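Of the protein chains in this complex, all but one are displayed in their positions.
This part shows chain A:
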């Protein structure tokens, strides 16, 4: 019993020292990883500036024809700063992108539609039928404004339209609707509810997390998704790099 208390004190002291050691080790690892990310970030920034200044010849001529439709998903925190969005659109116009779908989940950019169209030179609202009446050489850009109401809500409304049509057609008892519910029918119903249905080849996501932020699911089947970080720290070089990388992608489409 006499030995018990000192023994407990010693083991308690050992445990404390052990905890301290582990704590310091964890903090050391944390510092190393943070330093790594800082160095990586600096390298990316330097590379981006080099690309912007035209030092890397690979990015001076991009086959932009491969990018028929680009989509940009912006986090709601970033979407509030429309100036950055406008600058991004101006960069895209410079690069030669002809069609952009601009998305944020809350529809903040939809509300700023008039400001965006008035400020971005050569911009106009994408028509429903997708026909853009301008020559490829013109520095013009068609913009579509999308929000989360164009995602699941739109699919719901389209599903309702199909349901109503199916029921009105008075189908025979054994009919399971195989000929009525096809992908093309749903696509057509989506157009009725206002979803233009332009399928983007590339989706750039600006925000703190790597998800597509609720971009219309029906359109995302084979879309390349690239996370670009926060819009506040966007760089022209990074944008050019992402688009250039996309032009080199080869899809098998599952085959």
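Convention: a residue touches a chain if its C-beta (ideal position, glycine included) is under 8 Å from a C-beta of that chain, and two chains touch if they have at least 3 such contacts; residues count from 1.
Note that in this section contacts and distances are computed from a predicted model.
Note on the omitted subunit: UniProt lists it as "Alkyl transferase", one of the names in "3-methyl-2-oxobutanoate dehydrogenase (2-methylpropanoyl-transferring)", "Large ribosomal subunit protein uL5m", "Protein HGH1 homolog" or "Alkyl transferase". Of the candidate positions A:10, A:35, A:50 or A:125, contact with the unshown chain belongs to A:35.
Screening A:59, A:91, A:124 or A:181 against the full complex identifies A:181 as the residue touching the chain left out. Of the listed positions A:151, A:196 or A:238, the one in contact with the omitted chain in the full complex is A:151.
Within the whole complex, the absent chain has one touching residue among A:15, A:66 or A:139, and that is A:15. Even with one chain removed from view, chain A keeps its contact list with that chain: residues 8, 12, 15-16, 19-20, 22-24, 26-27, 29-31, 34-35, 38, 42, 75-77, 105-106, 148, 151-153, 155-156, 159-160, 162-164, 166-167, 176-177, 181-183, 186, 208-214, 217-218, 220-227, 249, 251, 253-255.
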